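Only one protein chain is missing from this complex, and each of the others stays in its spot.
Right after this comes subunit A.
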Amino acid sequence: MIDMLEQADRRAFLKIGAAVGGGLMLGLMRPSVAVAGATAETAAELNGYVRIAPDGIATIMAKNPEIGQGIKTMLPMLIAEELDIAWKDVRIEQADADARRFGQQIAGGSYATPLHWDPLRRVGAAARQMLIAAAAQRWQCHPAECATEPGMVVHAASGRKLGYGALAGIAATMPVPDLNNVPLKPEAGYRIIGKPTPQVDIDAIVTGKMQFGIDVEVPGMAYAVFAKCPVPGGKPVRANLDEISREKGVIATFVVDGSTDAPAGGLVSGVAIVADSWWRAEKARDKLRVEWDGGAIAAHSSAHFAAEAARLFGQPATAVIRKDGEVAKALAGAARTVEADYFYPFIGHATLEPQNCTASVIGDKVEIWAPTQAPARGIALIAETLGIPEANVTVHLIRCGGGFGRRLIADPMVEAAYIAKKASRPVKLLWSRKDDMQHDFYRPAGFHRLKGGLDASGRLVALHDHFVTFGKDGKVARSADLSASEFPAQLVPHCLYESSLIECGIPTGPLRAPGSNAIAFVFQSFMDELAHAAGKDPYQFQLDMLSEPRLLPTGRSLRPGSAEKVSFDTRRMADVLRKAASMSGWGKRRLPKRTGMGIACYFSHLGYFAEVALVAVSKDGTPSVEQVWVAADVGRHIINPSMAVNQVQGSVIDGIGSALFQQITIEKGGVVQANFNDHDLIRIDRAPIVEVEFLKTDFPPTGLGEPALPPAIPAICNAIHAATGKRIRSLPIDIALLRA
């Protein structure tokens, strides 16, 4: 009884403490308040980001999932800048999934920077205005007489000062300013934005204390593995569950009857084993014998896909993506034509932390601890699968050991929830590496037959791409499309992009710089081929195409439904090309034998990138990428230069690794590769020096998780051509073709 009273008192104290000392909580903004430059939907997100304690320490909520892109540090920097507080006085708290409070919480598309640049600065600025209002009330003066210095409000005329901690309680009672009109700092006076800022979790990471999804521990928790059919969409017919249930540590084992459209990312059929340790569950799986109904795609194979592509190339394409002018006529009349077939394979995401999720189901309430890039999709899928309202699903955002697009898909979340429910206890589901590699949503393979026509002056006048891609029931598969605005469309008078589909049930999905990570290889390599055919320097060839300053529509919006359309600015691309050329000494270096330089440029995710690679090819054909120079234009501020450079260097090396080592092949409907021995990650000994420069231009800042990757691959392939005369038209790079 005494304990209970004490507890009640303590709760009361905490509540009062929160009201008085917890201070300023920006929880009052109404969804109807529109924010300049963003949609009403964005504005609705703006609440509950900042609280300030009596000691002046500000706690700022990090709304988005952290997957290694540094967003947990960067988004709060925007708020802190306009709040006007010293970064050392900021603490950052990872938000749970809460769409009502934070709106869309997603790590994808390099969208976080462009979508939050304005709104989150306004959140900080609004908090600052409330602190100023509080000080003005205390001093009985007009707020306009007050200004701020980091962490305090000052009254210049009288020299009075008050710290944010002392003002927070009153500030919390002040009306929330209109976010549209809240004054923002002059950008030249920034103290936080633009300063290299170590990531907030650095101490936890280097000491092993950082909690990733795989590290979540819930009282009473058991551990699960989930065995799925090697062929996507297959189902278990029978399994030796009795035998498995007798294995050491096994608590429960059962068949999961999944939805039939599993490749779309729903609950897959399989056999769950729940045990008192993950290793015992995994060990029991060694004895699992399942008879699978292999599903509809058991005849799929990579060889079959290649044969299909060859057949489809011999037929008219089935869909037109873009058509300008008369491409056939222009090709026939061209002074010179170039034809080439390109191929890139399926590849996996291979996040180093395998897919996992921890779930607890009590009655019709579900609590999830998920390393996810898109919690809302998991909530929707779990609610639909378990037949409960979305409001009954709580998701804690846990740091992801890499994302790369894999964790946009919620299959591990729904599996964990389903298994926990059926096992009647909290469960941590962890996939083995083989599970992870064989049940991915792959970057789709693709086949391109390109024809280019040059006029007598060497100008590209006609371009034709027949793109053989993958689809299901006549619809293009996820991330397997080609944009109608794909460069150099709109800069070539006769341009025809068309496609044909290979029917395919292999799950596909977004991988870092979706589409672009493959298309850039094809188109930027072909530009290099055309330049050589035209007798021009490849750098000059592309620069000439970009010479007229133009804003080319891409047909894309900043976000779905947004009125803000994205254009491709030829001037910005020409400028990064020039910069990359000057950084690298393009055309001015004397290079040893079998060493060459290649150049490529690419626009994706609102970022303009030009990259030059220096590659030496050994006699046995092994390409050694020695250095890459990157010139980038992502707007007028690099919000956190420390993470920005890290992202660019990592993207470039990641791209090179995929081109050197990665390929998923299909046999009998299933994935052949099972671990890093056959789908490797690039290692330190193959990683080049990557030099990065950002051109600061007068545009709002945009994202960096993706756009540096696409041009890295054609840059190295073009360098290999310069070194050896051999053209890489198929990935991964086959070193046997490059032997001296």
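Note that in this section a contact is a pair of C-beta atoms (placed from the backbone, for glycine too) under 8 Å apart; a residue touches a chain by one contact, two chains touch by 3 or more; residues count from 1.
Basically, contacts and distances are computed from a predicted model.
For the chain that is left out, the UniProt protein name among "ATP synthase subunit b", "DsrE family protein", "ABC transporter permease" or "Isoquinoline 1-oxidoreductase, alpha subunit" is "Isoquinoline 1-oxidoreductase, alpha subunit".
From the set A:Leu184, A:Ile202, A:Ala299 or A:Leu551, the residue in touch with the chain omitted from the display is A:Ile202, counting the whole complex.
Screening A:Val250, A:Leu491 or A:Val690 for touch with the missing chain picks out A:Val690. In the complete complex, the residue from A:Gln69, A:Thr469 or A:Ser584 that touches the missing chain is A:Gln69. Residue in contact with the omitted chain (choice from A:Asp98, A:Glu308 or A:Glu353): A:Glu353. The chain not shown here is touched by just one of A:Gly151, A:Pro412, A:Gly607 or A:Gly650, and that residue is A:Gly650. The omitted chain makes contact with subunit A at the following residues, 67-70, 196, 198-199, 201-203, 205-212, 214-215, 217, 223, 248, 277-279, 350-354, 399-404, 430, 432-433, 642-643, 646-647, 649-654, 657, 675-677, 680-685, 687, 689-690.
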